[in-house]
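Missing here is one protein chain; the remaining ones are kept as they sit in the complex.
What follows is chain A.
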Amino acid sequence: MSNVLRKEAAVTDRQAIRNPDTADAADAAQESAYVLEAREVTKHFTVRGALGRTSVVRAVEQATVRLKPGQILALVGESGSGKTTLARMLARFHEPTEGEIVLRGEPVSGSRRARRAYHSEVQLIFQDPFGSLNPLHRVRYNLERALRLHQPQLDRAGRERRITELLERVSLTPTDEFAAKFPHELSGGQRQRVVIARALAVEPKVLLGDEPISMLDVSIRLEMLNLLQRLRTEDGLALLYITHDIASARYLCDEIAVMYAGQMVESGPKEEVIAAPQHPYTKLLIESSPDPERGVDDREALFAGADELGEPPSLIDPPTGCRFHPRCPFAMPECREQAPPRTELGNGHWAMCWLHTKGRAGELAGTTHAEATAARRRTLEGAS
């Protein structure tokens, strides 16, 4: 822990030196405890149906994300939960409908110049390494272009030096050989490393990785996770790791935030969230994830009651109250009527669930989603 703090302090110092116009260095240190924040951001998309009817997709509602230097936050949830939209707001591809994006304590503005300055600090890595490199140009050109745009002070020789450094950084050696290759000559893992090298070319403070390993072969995913881990420890990068793979999130990150149907439902230190989830949806997600260690001994129990787990709701007409209530085996009348308040559980762990305000949170630990669903069905049948 102290190690992390020291790292943070070191990074903050560096930032203070780089920003001489900040009047008070101590102030800057305070501000940059978080390098990038999304403060209660909401994104609604208007879509037009085939018959000309418009409807509003409530993709993200009131989501808050805070990234610290040298820290990795995993954002997990099913597809359609809003994690990519949130990342795109953080990358400024989408303007939030409400709320603001804050870079080192300063809300960001929309001007062109501000945008470029922003992208020299915050870089996004996409899922598909095949689609994100220009296929007509060699690796050298792909990297050089980022350097020309974001490091105009470098001359030709300087850029060439940087390219070598970057390729070494992502272990693509011999660098000369890799710089001269076209993207199609590289494997998926090598391509994704070029994408990461290009993101690093601008010396960002924050990397946003939208499922950066999900299209890679299993045997090379670990290399990529280890590389991201190294960038965090050695360069003090802040990383938002978006994934649906909870085991890889646990391997890489410090904290986990869980999204469901456009809302953040729980966030906290990874081991706490995984070992003792405090929201019924987190619980369902973790119980559904494959775990080789849990293994092969009792398959019956592993899949018991998993026949009907339900599906996420439409974001055009989301459920009232807590959006998880139609699938939740613990749902109470208030869950249908009112969105749950956020309950702080200490140690930076919080959850948005009525169970906590009603003193029923203990029920989460003693059962599984499937068992709780079956028990609820029995009660309902008994009552009718």
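Miscellaneous remarks
As a working rule, a residue touches a chain if its C-beta (ideal position, glycine included) is under 8 Å from a C-beta of that chain, and two chains touch if they have at least 3 such contacts; residues count from 1.
Here, contacts and distances are computed from a predicted model.
Of the candidates "NADH-quinone oxidoreductase subunit C", "Peptide/nickel transport system permease protein", "Cytochrome bc1 complex cytochrome c subunit" or "ABC transporter ATP-binding protein", the chain left out of this view carries the UniProt protein name "ABC transporter ATP-binding protein". Considering A:Val47, A:Ala180 or A:Leu309, the position touching the chain not shown turns out to be A:Leu309 (whole complex). Which of A:Asp128, A:Glu223, A:Asp254 or A:Glu334 touches the hidden chain is settled by the complete complex: it is A:Glu223.
Contact with the undisplayed chain is limited, among A:Lys43, A:Arg250, A:Arg323 or A:His349, to A:Arg250. The set of chain A residues touching the chain not shown comprises 78-79, 187-190, 217-223, 226, 244-248, 250-251, 274-275, 284-297, 299, 302-303, 305-309, 311.
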